[in-house]
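Just one protein chain is left out here, and the rest sit where they should.
Entry: chain A
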Amino acid sequence: MSVKYGILTLLYQKKHHGYELKLELDSLFGIKGKINPGQIYTTLDRLIRDQLVSSAGMDDQERKLYELTPKGKDELEKWLLEPVPYTTTKEDFFFKWSCARKINFAQEKKMLEQQKAVVIKEVMELTKLKTELLLQGDESKYLLITGILLHLEADLNWINQVENRIH
């Protein structure tokens, strides 16, 4: 899960100061990720350097505010629409989807469809491999792949369920 895209998501909604970002990020990442404030400020510096975020003056309590630049907005939307390869972890997609929900992303359906295609492709390749392993009599690898397939099936069911609620 990425602090960078978490910050971009939060700033997509409105200007925030640093401490607010910390609280909101903790809630976006859920119980798993308590982020240390240092990490937030170094990420903010980097985002400002790359012109994805800019400073937006002070709030009434003299705290520094940050806002998203148009470039930052493009960067976030591009990231949301990039399907997550399954060789990495699917948590990455759940995080991405949570970010999309947070900003009421208009293209959520497209995100889900693209991710579904990635999962299905994965299933097709693994099924082919599984058949071959069975022919070769490699029982352990065959069972391993069956296990991965069961996870993929669950992910697909989840995507379908979300889609059915959008439709």
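The rule is short, and it goes like this: contacts are C-beta pairs under 8 Å (C-beta built on N, C-alpha and C of every residue); 3 or more make two chains touch, one makes a residue touch a chain; residues count from 1.
Operating definition for what follows: contacts and distances are computed from a predicted model.
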From "Xanthine dehydrogenase family protein subunit M", "Phenylalanine--tRNA ligase beta subunit", "Cytochrome P450" or "ABC transporter ATP-binding protein", the UniProt protein name for the chain not displayed is "ABC transporter ATP-binding protein"
Full-complex touch with the removed chain, picking from A:Lys14, A:Arg46, A:Arg63 or A:Lys128, is A:Lys128
Per the touch rule stated above, chain A touches the missing chain via residues 87, 113, 116-117, 120-121, 123-129, 131, 134, 141, 145, 149, 152-153, 156, 160, 164, 167
